[in-house]
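Apart from one protein chain that is not included, each protein chain of the complex appears where it belongs.
Showing chain A:
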Amino acid sequence: MVTVAVALVPVVYLGVRTAEAGWARIAEELLTVRVAWLALRTLGLAALVTAGCLVLGVGSAFLVVRTDLPARRAFAILAALPLAVPTYIAAFAWRSTLDGFEGFWAAALVLTLCSYPYVFLPVAAALNGTDPAQEEVARSLGRSAWRTFTGVTLRQIRPALTGGALLVALYVLSDFGAVSIVRTDTFTRAIFVAFDLGFDRTGALVLSSVLVMLTMLILAGETASRRRGARYAHLGGVRRVPARLNLARMRWPAVLMLVALAGLSLGVTAVSLTHRMIQGASRPGAWAEVAAAMGNSLSLSLAGAALTMLLALPLGLLSAKAPGPSTTLLDRLAYLSHALPGLVIGLSLVSFGVTLAYPLYQTTWLLALGYAALFLPLAVTAVAGAAAQAPSILDDVARSMGKGPLVVLRTVTLPLTLPGIGAGAALVFLTCMKELPATLLLRPTGTDTLATELWTHTTVAAYAAAAPYAALLVVLSSVPTWLLTARTGILTRESSK
């Protein structure tokens, strides 16, 4: 219950504070041409980026999984790697390379190039996991290859498609760093500007509420489509690796396309960072600052990860060991908070700290609470996955062998689940390190982290000074990306199957 409370504090508090402002004030804030433009621009950006990600993600997933493309493993890694580049770093890299890289289309480009792995990974895993027998049946019943792909294959992978698209859309709504750096006014940037420059907390809260409602709208749409999609056959038995399409003459154009994509999504960032690093290396005193920020990042993320895991353990174990309607509800509630933009969570926790929990305000603990609210679902998933390593039948057997519950926990459950829980904790820890908006709002005054230093330097166009932070963050972020990619199974060699 405490766990869910933590996840819900931001939402509930946001609602309460917004309502306090009074309807007149809300209407005055909302019914303006500016808000209408904000909404249009935000939704337009989300739609454009989602569409772009679907094209890039499905296309590259199909090429990597279902064709005889050369160096398929390498391309799989390249297609997943953009996840390791926080969008604000990619935006920073593009902007520091191209003069005048600003505005709506710039934001759309950066977000698409950074987010298409959200579609690529699940779709590649689904394409890899679908039963080729269904496709073979369709072909043997006289369907052409193309109609089989659209009629059977796409339908089979639809859950992965919609799931990935949802992630992208939610991500675009919540993105703050990239849109700020390329100066595109979306809800998140407007909220931050209202709060940070205008000290207009009510205005920021009202805008946040609208953003939350947009988020929930998208979530509801996805839930509805999932209910309709509950008819996908998962047949048992031995699964074969799907036959690969012979690309023939299209082989090298395909390779060229993927290389170009990787060049845009990764190459620009890599080249720009290296260039700026060389420039910045001559700057005196830079490394001491970097080291200090690194230390702050480590300690704040450690606190955040510790609190998150502490809260996630009971929920994760419960949902794995005793599935039921109440645990499903708890699960959903925790996920709701995950869909909330970090900026909104940060903002509502600031208000919460100022008015209700002043001793917490400007301390590490309020930031840790923010991290917990943001990354709880990530941690719960990891814990539940780990708990699945110790099915309850093992507990039963151990009990029947004459061991009490505590001994069973020590000798069976913990040894089996700790590795998974540890990996989950590491994942949460690294994710905390690259989090930007909540950290900006909630960090104790004067505490600079890698992410905030990068942001500060970028806003004043000190690109060379920002480069070392960006490089460090990219390195740190590649670890969870690697774990994620390995888990989808697209990296396994055929011989091992």
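One rule holds in what follows: a residue touches a chain if its C-beta (ideal position, glycine included) is under 8 Å from a C-beta of that chain, and two chains touch if they have at least 3 such contacts; residues count from 1.
Keep this in mind: contacts and distances are computed from a predicted model.
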Chain not displayed: protein name in its UniProt record ("ABC-type quaternary amine transporter", "Heme NO-binding domain-containing protein", "Carbon monoxide dehydrogenase" or "Lipid-transfer protein"): "ABC-type quaternary amine transporter"
Listed residues A:100, A:402 or A:446, member touching the removed chain: A:402
Candidate in contact with the missing chain, chosen from A:213, A:248 or A:393: A:393
Touching residue (missing chain; options A:412, A:462 or A:479): A:412
Contacts of chain A with the absent chain, listed as residue ranges: 389, 391, 393-394, 396-404, 411-412, 415-416
